[in-house]
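One protein chain is absent from this view; the other protein chains keep their places.
Each chain gets a letter, A and B, in the order it is written, and its residues are counted from 1.
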Amino acid sequence: MKTVLKTFAAALLLGVAAMGVAKADPVKIGVAAEPYPPFTSPDASGKWVGWEIEFIDAVCAEEKLDCVITPVAWDGIIPALTTKKIDLIVSSMSITDERKKTIDFSDKYYNTPTAIIGPKDQKFGATPEDLKGKVLGVQVSTTHAVYAKKHFGPTAAEIKEYQTQDEANQDLAAGRLDAVQADSIALDAFLKSDQGKACCDLKGMVAPDLEVLGPGVGAGVRKEDTALKEKINAGIKAIRANGKYEEISKKYFDFDIYGADTQSN
Amino acid sequence: MLGLLHSIEIALGATCLGLLIGTGGAYGKLYGGPVVRDLLAVYTTIVRAVPELVLILLLYYAGTDLINQALTAIGYQRIDISGLAAGIAVLGFVQGAYSTEVIRGAILAIPQGQIEAARAYGMSPSLMLRRITLPAMLPFAIPGLANLWLIATKDTALLAVVGFYELALATRQAAGVTKAYFTFFFAAGVLYLLLSLFSNFLIGRVEAWSRRGMPSLKEAR
Partner (left out) sequence: MANEAAIINVAARTSLWLQPHRIVLILVALGLVLGAIFYMRWDWLPQYYEMGLLGIWRSLWILAVTCVLGFLLAVPLGLAQATGSFWFAAPAKVFCTVIRGTPLLIQLWLLYYGLGSLFPQYPWIRESWMWPYLRQAWPYGVLALTLSFAGYEGEVMRGAFAGVPKGQLEAARAFGMSRWKIFRRIWLPQAFYRALPTLTGETVLQLKSTPLVATISVIDIFAVSSKVRQDTYLTYEPLLLLALIYMTITGILVFAFSRIEARIPNKVG
């Protein structure tokens, strides 16, 4: 009987190993497996498109890296990085001190203000008093969730956290939320969609809080992976210098999304 | 639709892996030494008491991490475990616990005389497994295993939560892009339902085939 067991075990191991081994050693770019236009979203055939995809493709081309897009769940994206399921997070992740305890970041590659949107038929702004008694939706483990808890937590009726930004927008359109706080560009894309046009409009930009919102969006890398970090930084610098960055951005935005030239780190 | 294909692929792989683990597990539980039996009891109890979602999360992150750490520890290159392989392994591990119980029950249901006769002929254990035990237990195991297959097809949806691309996640993304949530979730439900109904039909045929030469169910009662 022992031999039978052993044969099974061996067959199992072989099977798992055979399924798992990949050929080359590409850099796996982790993006959140959710539509987050205009930065990352799957098109009709399931291919990932958007500004951030083109941006990282340009960086990889510049640094001659073999990059593959690997969608993972947003709420598990940092564990996915630390357990080496992915090698780089390129998913509009803001550089924050809290995250820096666990992972490292490249230099920032864009920075945009944070906005609040709400239903058209209600008039309010983006201050804590305005959100008094309102139900505010944010995406989990984002800088916006931290910001909302810190600044709107005391006055808002409830802060609901969603797995994806898209679901928060959806619940705003359905009327289950009174307001949604997120990145202004991502919200702008929603407001321009048919659904967004019908239900909601921009209420205002939130007051800045550098400590929570951070200096901008960077690519997340493992702390020990300094070589990759250097390469990405060099790539960002190169495409900023040779005009590729601007060329890509112009396709999506009519303003400069790089933000002020602050020194990162 | 690519998502449906992935779902079926995972369900198939997980069920096969589950069957392997289940057969090994059932043999271990029935004939293994005391340590093997106790360990298997712990395995089946834990898997059946903890929600699949939690197990999937735990195994998805911990499992691949552990394998890689073990590999680097013995000096091998770390391997890259694809989402498909991880999904199959995780669901197979869960399915294994359930099929262990199903197959154990089925083996116990084989008339003892058949196994004794095989032993009297001097068959080796592996020959006996192949020629006697597995074919003889099949009719007893099929209803339970069919149920497990249906559970497997539905459990693939849970992999959406860890961001693995299969039918449920494909639906969610498509719904998110088009904003037609109701239509897409409804369509996905119909696809899953068709898969179940089609499986039921096939299982009925297989069951009839495996029972050939045996008294029909109604007479047996």
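To be clear about the criterion, a contact is a pair of C-beta atoms (placed from the backbone, for glycine too) under 8 Å apart; a residue touches a chain by one contact, two chains touch by 3 or more.
Values in this document were obtained by computation on a predicted structure and should not be read as measured data.
In the full assembly, the chain not pictured is in contact with A, B, by the touch criterion defined above. Touch with the chain omitted from the figure is made, among A:E167, A:D188 or A:D225, by A:E167. Only one of A:S141, A:N233 or A:S249 touches the chain withheld from this view, namely A:S141.
Touch with the hidden chain on the side of chain B covers residues 31, 33-35, 38-39, 46, 48-55, 57-58, 61-62, 150, 154-158, 160-161, 168, 171-172, 175, 179-182, 185-186, 188-189, 192-193, 195-197.
One chain of the complex is left out; on chain A, the residues touching it are 1, 75-76, 78-79, 82-83, 99, 101-103, 135, 140-141, 160-163, 167, 170-171, 173-176, 195, 198-199.
Keep in mind that, in the parts below, only the chains that are shown with their structure count from here on.
Centres computed as Cα averages put chain A at a distance of 35 Å from chain B.
If you check the complex, the residues on chain A that touch chain B are 1, 3-5, 7-9, 11-12, 15-17, 19-22, 32-35, 41-44, 46, 71-74, 76, 79-80, 83-85, 164, 166-167, 170, 193-195.
Across the interface of their complex, chain A is touched by residues 2, 17, 20-21, 23-24, 27-28, 31-32, 36, 57, 61, 64-65, 67-68, 78-82, 84-86, 88-89, 125-126, 129, 161-163, 165, 169-170, 172-173, 176-177, 179, 181 of chain B.
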